[in-house]
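Quick one: the structure is below, questions incoming.
The complex is shown incomplete by one protein chain, all other protein chains being positioned as in the whole.
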Amino acid sequence: MAESNHKVAVFGATGYAGALAADIVWRHPELELTAVTGRSETGLRLSDIHPRYDVPLKLEEPILDDIAERAGSALVAYPHKAAAPTVDALLKRGLKVVDLSADFRLSQAAYEEYYEPHPIPELLDQAVYGLTERHRERIKDAELVANPGCNSTAALLALYPVADLTDDVIVDVKAGVSGAGRGANDKTHFVSVVENVSPYSVGRHRHRAELEMELTGLTRISFATHLIPLDQGILATVYLQPKEPITQEQLFTRFTEYYASEPFIKVVKNAPGVRDVRDTNFAAIHPAVEQDTGRVIIYSAIDNLWKGAAGAAVQNLNLMVGLDEGAGLLTGQEINNARA
Amino acid sequence: MAESNHKVAVFGATGYAGALAADIVWRHPELELTAVTGRSETGLRLSDIHPRYDVPLKLEEPILDDIAERAGSALVAYPHKAAAPTVDALLKRGLKVVDLSADFRLSQAAYEEYYEPHPIPELLDQAVYGLTERHRERIKDAELVANPGCNSTAALLALYPVADLTDDVIVDVKAGVSGAGRGANDKTHFVSVVENVSPYSVGRHRHRAELEMELTGLTRISFATHLIPLDQGILATVYLQPKEPITQEQLFTRFTEYYASEPFIKVVKNAPGVRDVRDTNFAAIHPAVEQDTGRVIIYSAIDNLWKGAAGAAVQNLNLMVGLDEGAGLLTGQEINNARA
Amino acid sequence: MAESNHKVAVFGATGYAGALAADIVWRHPELELTAVTGRSETGLRLSDIHPRYDVPLKLEEPILDDIAERAGSALVAYPHKAAAPTVDALLKRGLKVVDLSADFRLSQAAYEEYYEPHPIPELLDQAVYGLTERHRERIKDAELVANPGCNSTAALLALYPVADLTDDVIVDVKAGVSGAGRGANDKTHFVSVVENVSPYSVGRHRHRAELEMELTGLTRISFATHLIPLDQGILATVYLQPKEPITQEQLFTRFTEYYASEPFIKVVKNAPGVRDVRDTNFAAIHPAVEQDTGRVIIYSAIDNLWKGAAGAAVQNLNLMVGLDEGAGLLTGQEINNARA
Partner (left out) sequence: MAESNHKVAVFGATGYAGALAADIVWRHPELELTAVTGRSETGLRLSDIHPRYDVPLKLEEPILDDIAERAGSALVAYPHKAAAPTVDALLKRGLKVVDLSADFRLSQAAYEEYYEPHPIPELLDQAVYGLTERHRERIKDAELVANPGCNSTAALLALYPVADLTDDVIVDVKAGVSGAGRGANDKTHFVSVVENVSPYSVGRHRHRAELEMELTGLTRISFATHLIPLDQGILATVYLQPKEPITQEQLFTRFTEYYASEPFIKVVKNAPGVRDVRDTNFAAIHPAVEQDTGRVIIYSAIDNLWKGAAGAAVQNLNLMVGLDEGAGLLTGQEINNARA
């Protein structure tokens, strides 16, 4: 495979995350978008389906041999199970791959507990879990990165700095509708969502598995998700009772130190709203000690399509192909700020 | 005071809760709305301010002597601290009063801890806390009922049946904007709210005080509130770790038995959305045991303006004046259903 | 058929209009809801599908012989073309029918121009077009009433009083999503609708046909429809250039006189928002003469599910079965007001 890995194909570019991934690559100063694939809408331009994204490339059928001629890297935005065979084929053709599905995030055992029999378990070993802030060095060397789930991202970024404080945590997620995908059904119908707040995946949300994997010291993780009448955005409110008392200042310092050099993490002094990070790749995190109880409550806000999906995917791809992590995601001034 | 206590004045009828209270009384088959008061909009009809409510009465200045001639009961929908003097004056004139503010909900100590010096502490003794499902018998005999806070109502209804299971609880509230009142400010501006989820009253929400008062066995109560881009509705997600394991069936039975004869409480088999109870006086409650942790998670949905304010106020007033609790709030068929 | 025509079956009670129709009948003081039908959700209670409506009847398969035993009237809320055979069968069994589809609104020629070949054209003669305010007397005697389209209702109520002023009119409709029905597709997906305003049925909306039928003097009718991120509601802005100048006072008087005795029409002094009539059967209409141009601009607001569908259907049914037109739709006080 002689193609530069700066040439990127996006598979599944008609879904919300795939379309945004294509748009970010299209506008990226150092990556080149060379192919976008879609199922039923082949032949149309991506901008016909998603006019807000001004990407004039025509949607192609996912003919791997053809596309692999034109790309050295791929972002795969397929549903779980559908993704694995395409990822496998792309790796075999020498492409670097960021997979946005759940297919390569978990161990085989966990995948099969939370999802279904894994289609290609032998690939799992080479996948790196793509929570960049935690696994940056391994991502740089990876051929395959498994982009984390959106809810998991919001929760994990809140928990990494404090996971040693407790073994018991509650994650209460408020999530926008784009996280449920472009599929039209009774749950995503406007009339079902507007003027509503409704719990979903009650009992067990699959993204919980990623917390178990990443935070092995937490033996009791509650994870409850709620659908909110908004388009993009996740606010995770994370509750934990520290075994030893901790002060607000100590807690805040933990976070500022943990994320001191992170370009995309803002540790903020007031609890953030999801609007604060809308259409950006930032996570805004506010850790607080509740006076009355000593409980730690951490508010973590991301845009599920950016830091929760497409933005994080490009962040990972940047590292994999040797670019600055923030390229195409931050302005030059922001990159300078983050470095300063 | 010779007026029938079926003649009702609504003080503060221009706010959201007051306007709905006026509308419910207006449409009530056995109560008669005899006066509505407002501050700046005196002389206009209530339907001019709130066209959706077809109440043609003109807003009056709150001249107590005058209005007390025409009413035997009152609903007072003023902000806290402003309410107490009016309530006092109405009681002295022999009216039965439901106060929708926080002024008579708490002990003096708690009020002064969470709010400010109490304007008329000597009245506190005669006030009954108006969570009808808990204090029905005392409400029937009360001259003054303190209508509970909207968030407290959602939380308490979830907690009464299980408060003996633990001493530690987390209440995560998702609340619509009407709960913040009709005051226009940066927080309630459409652009601030839409496409947002934002924590508010971070640190300590005042409604927490009502939980402390009602659930004395709970020594550790976390209470976090989030503003959601919707008009009416509260979903409280309540988390507690029972000291002894409990099964889903046991838990569900607790709730169905606890609320067996309640006309306004629906114990439901699936987690409710706030839309399910919109524009009704129902609370929909779903108790669940999380398999992975044994944690109890209770979802409690109400319409903050109905069961969280104006609906509950009329429910209480019905009892105080000797009517069927559901009059004006349920149809005849629903009352029959509830009795059957 | 011996059943009282106060016993009502609702066919297609799982759609938005059908569910509301069932709810209105359920709460109606003089009608009795005896059956609700649904397609795939047979066996569930209507309140399981639409929890907001507290209708405990179980959804049945539409077995006409069985249901006709229990009902003397029917509201049919099927899609066009599907409705006609059921309507036919119900009429043959002696029921009075209000059909909410387009099947009996138009002449055969118009139906076939705007829709498709008519399934049962011989029934058209006996159908009365159910714009109550215009055709009240004929509705009283009808066995079959064709309930008008929601957009047509908003437009016609604005135009009846002024149709003689011009032959040329523009109707610009802003409509909520429930008017598009419960079908889940790309157009009704929350993410497609929120933060959007989008024209639909560009070129020709079928409801235009009803204006041609009812307003034969208007030879040039433009009709443009726009989907708005709201649940319920239609605002029609109607523009016409009068052949002779008309003053604001003359125009306003035309409307107040035309609708002087109408219980559901409010001619209002300020342009209404759809929220003013939400969840009511009222239409709020504001006629204005634009100073700069002399053009007449009429703002007409209804709730598409109420006055635009289910509310109007019950209003018609009330008349057909000899009840007060507002029964179940207005409170007793409102009926008195309307009569006064």
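When the chains are written out, they are named A, B and C in that same order, and each has its own residue count from 1.
As a convention for this text, contacts are C-beta pairs under 8 Å (C-beta built on N, C-alpha and C of every residue); 3 or more make two chains touch, one makes a residue touch a chain.
What you are looking at is a predicted structure, and each value in this text was computed from that prediction instead of being measured.
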* Structure fact -> Filtering C:K92, C:R138, C:R204 or C:K243 for touch with the omitted chain leaves C:R204
* Structure fact -> Checked against the full complex, the residue among C:L91, C:A271, C:I285 or C:L319 that touches the missing chain is C:A271
* Structure fact -> From C:E133, C:D231 or C:E325, the answer for touching the chain not displayed is C:D231
* Those residues of chain B which, in the complete complex, touch the missing chain -> 16, 177-178, 182, 184-186, 188-195, 229-231
* In chain A, positions touching the absent partner -> 26-27, 29, 51-52, 54, 56, 194-195, 268, 272-273, 275-280, 282, 284, 331-334, 337
* Asked: If the missing chain were put back, which residues of chain C would it touch?
  -> 168, 170, 172, 174, 192, 194-199, 202-204, 208, 220-222, 224, 226, 228-233, 235, 237, 239, 241, 270-275, 278, 286, 288, 290-293, 295, 297, 299, 301
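In this text, only the chains that are shown with their structure count from here on.
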* Relative orientation of copies chain A and chain C, as a Cα rotation angle in degrees, nearest 5 -> 180
* **chain A and chain C: spacing of chain centres that average the CA atoms, whole Å** => 46
* To do: Go ahead and note the Å separation of the Cα centroids belonging to chain B and chain C.
  => 35
* Residue numbers in chain A touching 2 or more other chains? -> 192, 194-195, 229-231
